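Here it is: the structure, laid out below.
Removed from the display is one protein chain of the complex; every other protein chain stays in position.
Take a look at chain A:
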Amino acid sequence: MAWLDTIIQGVLLGGLYALFAAGLSLVFGIMRLVNLAHGDLIVLAAFLILMLVSALGLNPFLAALLAMPLMFAIGWALQFFLLNRTLGTDILPPLLVTFGLSIVIQNGLLQGFAADSRRISVGGLESVSVALGPINVGVMPLLTLASAIAVIVGLNQLFYRTSLGRAFRATSDDPVTAGLMGIQPKRIFATATGIAMVVVTIAALYLGTRANFDPTIGPARLIYAFEAVIIGGLGSLWGTLFGGIVIGIAQTFGAAINPEWQILAGHLAFLVVLLVRPRGLFPRAVD
């Protein structure tokens, strides 16, 4: 049964990677903006939750709930005042600016919180598990995957069932024409980044409770997010979840063979998918 256990742990880990990736995918899908600071924003949100937990003595879940509107505001302002200026036909400015932002966030966090490795405690819930048949499954990993699925269902509902979602899709199609229809693309983009930051906060909660984090781990999370998005195929959120699960399973299998192989196995799985299906497994858009 060891291999079944490995697969299940991999699937659950994939939920975390899907959470890392969903915000990235959302922003890229709507405004073709590759946010290189995405991983650092996850770490920033983790520190924000940690701060709320230690300063106010809140339960981490409650702290994350409180952090969501704050992160939405940060995302909205970041997009409206900074990133909107970088968007255009040239793809280089957004890359350079978000790369710079990544460095700024890392060093800001180093300054504010030092380089110590931290963890958000969920008061014993880390070690609670439930028995699924012969396999014991941790409650937190299970919650992570459930949250990833809930986020994807929620985002899909938002996209296809609401007026805001249609505005997202219309603006993504053609921002100039959308402007003539009474849509303000810059505000739509700001709202999209705000929503991405809410997803980032959820990702940060599970990142911070699962393992230790410090101000410099953002870029490594960004890599997993990128790989999940690309494996799944651009533009499909369910594909992103699947991509996360592929990396998760590869990593747990790698770790089962030899603990040193965990991260390498994830990257190898990504390379194999790129070789076999360069456009990802579930490509939706032709662009």
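Throughout what follows, a residue touches a chain if its C-beta (ideal position, glycine included) is under 8 Å from a C-beta of that chain, and two chains touch if they have at least 3 such contacts; residues count from 1.
What we mean here is this: contacts and distances are computed from a predicted model.
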Undisplayed chain, where the name is taken from the UniProt record, one of "Branched-chain amino acid transport system ATP-binding protein", "Electron transfer flavoprotein subunit beta", "ABC-type dipeptide transporter" or "Chemotaxis protein CheA": "Branched-chain amino acid transport system ATP-binding protein"
Identified contact with the non-displayed chain, of A:Ala55, A:Ala115 or A:Leu180: A:Leu180
Of A:Val34, A:Ala170, A:Ile223 or A:Leu281, the residue in touch with the unshown chain: A:Ala170
Touching residues (missing chain, whole complex) on chain A: 163, 166-167, 169-170, 172-174, 176-184, 285
